[in-house]
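These notes are about the structure you will find just below.
A single protein chain has been omitted; all remaining protein chains appear in their positions.
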Amino acid sequence: MNRDQLIWIVLFAVGAAALLGRAVLTEQGMGREYIRQTVTPAGGTEFLPATYGDYVRAEQAQPGQTEYRFSRARTIGLWLAAFFTLAVFSFLYSDNPFYKVAESVLVGVSAGYWMVVGFWDVLVPNLIGRLWPSMVQAWAMPGLAGAEAQRNLWYIVPLVLGVMLLWRLAPRGTWIARWPLSFIVGTFAGLQLIGFLHGDFLAQIRNTILPLAVFEAGAFDFWASVRNLLIVGGVLCAVTYFFFSFEHKGAVGRVAKVGIWFLMITFGAAFGYTVMGRIALLAIRIEFLLDDWLWLIDPSRRRAVSMLLQGIWG
Amino acid sequence: MKRTVPLLITAVVGFTLIGAYFVPYTQSWGETVAIWFDVLAAIAFILGGGNLLRSHLKKISDQQRGWAYSIIVLASFLGTLFVGLGKIGVAPSPQFLEYSWSGPYRQTGSAFWYFYQYAFQPLTSTIFALLAFYIASAAFRAFRAKNLEAILLLATAFIVLLGRTFAGVALTGWIDPANWEGFRHFTGLRLENLTVYIMAVFNTAGNRAIMIGIALGIVATSLKILIGVDRSYLGKD
Amino acid sequence: MPQTGWFDPTRIWFFGLLVMLCGAVLAYIFAARRGMRINVRRIAGLEAVDDAVGRATEMGRSCLYIPGVQDMNDIQTIASLTVLARVAKTAAEYDARVEIPTTRSLVMTAARETVQAAYLAAGRPEAFSPDQVYYVTDEQFGYVAYVQGLMVRERPAACFYMGSFFAESLILAEMGNSVGAIQIAGTAQPAQLPFFVAACDYTLIGEEFFAASAYLSGEPDQLGSLKGQDVGKLIVGAGIITGVAAETIAGLTGSVAVRSFVDFLINRVLT
Partner (left out) sequence: MGAFLRDQWWVVAIFIATLVPLVRRFASAGVMEGLRTLDRRWIFLLMLWSVLLPIYFIGVTGRTFPEVPSALARATFDEIDRLAPGDPVLLSFDYDPASEGELQPMATAFVKHCAEKKLKMYFMALWPVGPQMVQNTVDRVIRADYPNLVYGEDYVNLGYKSGYEAVIRVITTNIRELYTTDARGTAIQDIPMMKGITSVQQMKLIINVSAGYPGVKEWVQYGATPYPAVHLIAGTTGVQAPLVYPYVPRQLRGLLGAIKGAAEYEKLVIDTYGGPNPDPKYLEGLRRMGPQLVAHMLIIMLIIVANVLYFTEKRAARRPSTGSGRPERAEGR
């Protein structure tokens, strides 16, 4: 049994003991979800998320009330989410069965998720809804009305292309599937040629036309002029770096060298700037573990039953 | 026949859409084609889903290494698909109570919502959170002053990082006209102002040049595809 | 619609630029076909492709090619497939195993066609197996979770990240580095370039990524198109220099003529 497995077992034992102790010994316990049952205007019942604090206050006000209730399904879900979070973090130490389970569930659920989204958000409204509006209206989209409800025969084109695409699964004639592919490639090669040329190429040249001598209410503003010179010079040098026809030697080499300096400063700044966002992502996950699951901390006072009990967390 | 027709389709469709951009009546063709693409991509899910099923079923039947996990993939995939397409646990929308399928498929409390809330969302956000760890290990390994470019990369990242903490502001807080009149000209050197200057000047210039280069690259790549110089995506004859 | 004519007058200058640029690219392609010598500068990342695949073959480990996380409606994904054609051909010649997990069904279909043709072009059609190219999931982070696990278990010797990437770029690059792979990345997403530059061995920055397939093919007409792009850069240089000069002169002398020229340039030509 090598060192890794020993560490896993130790971690496991300490973790399990702590969780058990926490759930049983402390009076508030941990990791429980509550719901609030409300009647919707149309008569159906709806379950809104509620906190342990709401539940205890409601119990104090009227013991045995049923509006705020403990929800077993959501509690199981909470513990599942906590397991998945820990399983993914465990990969940082080493690849292990828990991570493989989490990875498999994620691949399966996410593939299924996007296919369901594709069906209900694209196929039903944009294909079936356009070709057989009455059928969709009777089945899943009663609200369909107005221009959307008229049949639009143009949508035969994507249907035909779609069938051609699926012909790949047929034993013979799979070459037909290339037609929809070439249709897609052709359209987006054309669209993006225009889009990038007009949006990026022209716009960036226009934005770089700046005066090298800046006058602020008559007076010559030295620093603003230096700023514009740096921007214009930087763009020209960096564009020179991308030249293909000349080797980076001699005069072109020196200009390209200045250009790569600008690019490196750009990359360094962008790297430093995004660090804060990434750390916020980790902080949110750890707050989920400590607050929602383990009930160790309660920064937003969701489980503070009343100011009286403030003492415990004080 | 198998290759000339697709090439023809690509060229005709591509140049038509380029032309359509300049004729007032046809400027909306771009959006219509984009909607058609979404439909086509949704239909193509069948190919993707089919491939997913086939490759994992094959892994199970051949008992390849890790086949047990393939069972989990298939179970969660088919489970999510069944629950989502079947709108399990979705109450019909209030205005159309008699249409049982009218409720939104993402309704809170439905089974599909449960899969999203307690599996999809925690897993994806935790994988995203791994980035914080990888940024730290990348900082330790990659930011070494090997040559001038690496020094510029590391120095800028260092300044921006420092500028975003209170230590950075405190470190150069003494450059304050209140302490000495002469500092008035040097306030630009305070760390947070330096960060602003770097972002507003160097970052702007660098990104502009990259975007100009990309636009030119796209023009050439698209043209090569439209006139058939590049046809690798079409496969063999 | 204010205009009734067949041509939108507000876009006439843009049309002129389009014709000039496309004309330059086409002119150089056909000139190259007629035998004009095309010499282009070295790009370190692209010369490393061959020895990366070679290294993988020596060590008996696989290559991993990731065509970005976008669908076929992104030109970067299509450009990535043209690079995949060259890399797959090299892999076929070296008899190295290249694995291509994809995150979109259409990309899987097109990539399978591309790799099959590449193996045929390398004269080893029998070495191609459809399972090399497979669909994982449409979700960006589900895909990265799978690839991350794959890297640790398969320990590929060479990793290619070519195409459109978002936040997951650093996860891939750091994981690849930890398994000791040579990593060559190419993307036209400016926001992800810093992470690839920091964590990969070679990075193709924006336009260099689009030039990759031309470089790796070495065919004259492909290289010709790069010359056409250089003409575009000359246009950029000319446009900026004249604009800045006119703007500065207009500011210094305050002459109305120059000022109207600058306004004409900015509001007519460059919009």
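The first chain written gets the first letter, and so on, giving A, B and C; residue counts start at 1 in each chain.
Simple rule for what comes next: a residue touches a chain if its C-beta (ideal position, glycine included) is under 8 Å from a C-beta of that chain, and two chains touch if they have at least 3 such contacts.
Keep in mind it's a predicted model, so treat the numbers as computed, not measured.
Chemist: For the chain left out of this view, which of C:Tyr94, C:Tyr202 or C:Tyr215 touches it?
Modeler: C:Tyr202
Chemist: Identify the residue among B:Trp29, B:Phe133 or B:Phe183 that touches the chain left out of the display.
Modeler: Once the missing chain is taken into account, the touching residue is B:Phe133.
Chemist: Among A:Gln5, A:Ser134 or A:Ser300, which residue is in contact with the omitted chain in the full complex?
Modeler: A:Ser300
Chemist: Given that one chain is not shown, which residue among B:Ile72, B:Ala91, B:Ile127 or B:Ala157 touches it?
Modeler: Considering the complete complex, B:Ala157 is the one touching the chain left out.
Chemist: State which residues belonging to chain A touch the missing partner chain.
Modeler: 89, 92-93, 260, 273, 275-277, 279-280, 282-284, 286-287, 290-291, 296-301, 313-314
Chemist: So that we can see where the missing chain sits, which residues of chain B does it touch?
Modeler: The missing chain touches chain B at positions 132-133, 135-137, 139-141, 143-146, 149, 154, 157-158, 161-162, 164-167, 169-170, 173, 187, 190, 192-193, 196, 199-200, 203.
Note that only the chains that are shown with their structure count from here on.
Chemist: Please find which chain has its CA centre nearest to the centre of all protein CA atoms in view.
Modeler: Central by C-alpha mean position: chain B.
Chemist: What whole-Å value do you get for the distance between chain A and chain C if each is reduced to the mean of its CA atoms?
Modeler: About 25 Å, centre to centre.
Chemist: Whole-Å distance, chain A centre to chain B centre, using C-alpha means?
Modeler: Using C-alpha averages as centres, the distance is 9 Å.
Chemist: What parts of chain B, by residue number, touch at least two of the other chains?
Modeler: Touching at least two other chains: 18, 21, 34, 37, 40-41, 44-49, 52, 66, 120, 123-124, 127-128, 130-131, 135, 153, 207, 210-214, 216, 218-219, 221-223, 225, 233-235.
Chemist: Touching two or more other chains, which residues of chain A qualify?
Modeler: 88, 91, 100, 102-103, 106-107, 109-111, 113-115, 165, 168, 178, 181, 184-185, 188-189, 192-194, 196-197, 201, 205, 208, 232, 235, 239, 242, 263-264, 266-268, 270-271
Chemist: If you look only at chain A, which of its residues touch chain C in the complex?
Modeler: Going through chain A, the ones touching chain C are 88, 91, 95, 99-100, 102-103, 106-107, 109-111, 113-115, 165, 168, 177-178, 181, 184-185, 188-189, 192-194, 196-198, 201-202, 205-206, 208-215, 232, 235-236, 239-240, 242-248, 263-264, 266-268, 270-271, 274.
Chemist: Using the touch definition from the top, list the residues of chain C that touch chain B in their complex.
Modeler: Per the touch definition, chain C meets chain B at residues 1, 3, 5-8, 11, 15, 18, 21-22, 25-26, 29, 71, 73, 75, 78-79, 81-82, 84-85, 104-106, 108-110, 112-114, 116-118, 120, 131, 134-139, 141-142, 144-145, 153, 167, 170-171, 173-175, 177, 188, 190, 193, 195, 197-199, 205-207, 209-211, 213, 221-222, 225-226, 228-229, 232-233, 236.
Chemist: Which of the residues in chain A end up touching chain B in this complex?
Modeler: Residues 40-42, 44, 46-47, 73-74, 77-78, 80-82, 84-85, 88-89, 91-92, 100-116, 118-120, 122-123, 126-127, 138-143, 154-155, 157-159, 161-162, 165-166, 168-169, 175, 178-194, 196-197, 200-201, 204-205, 207-208, 223, 227, 230-235, 237-239, 241-242, 259-273, 275-276, 278-279, 281-282, 284-285, 288 of chain A touch chain B in their complex.
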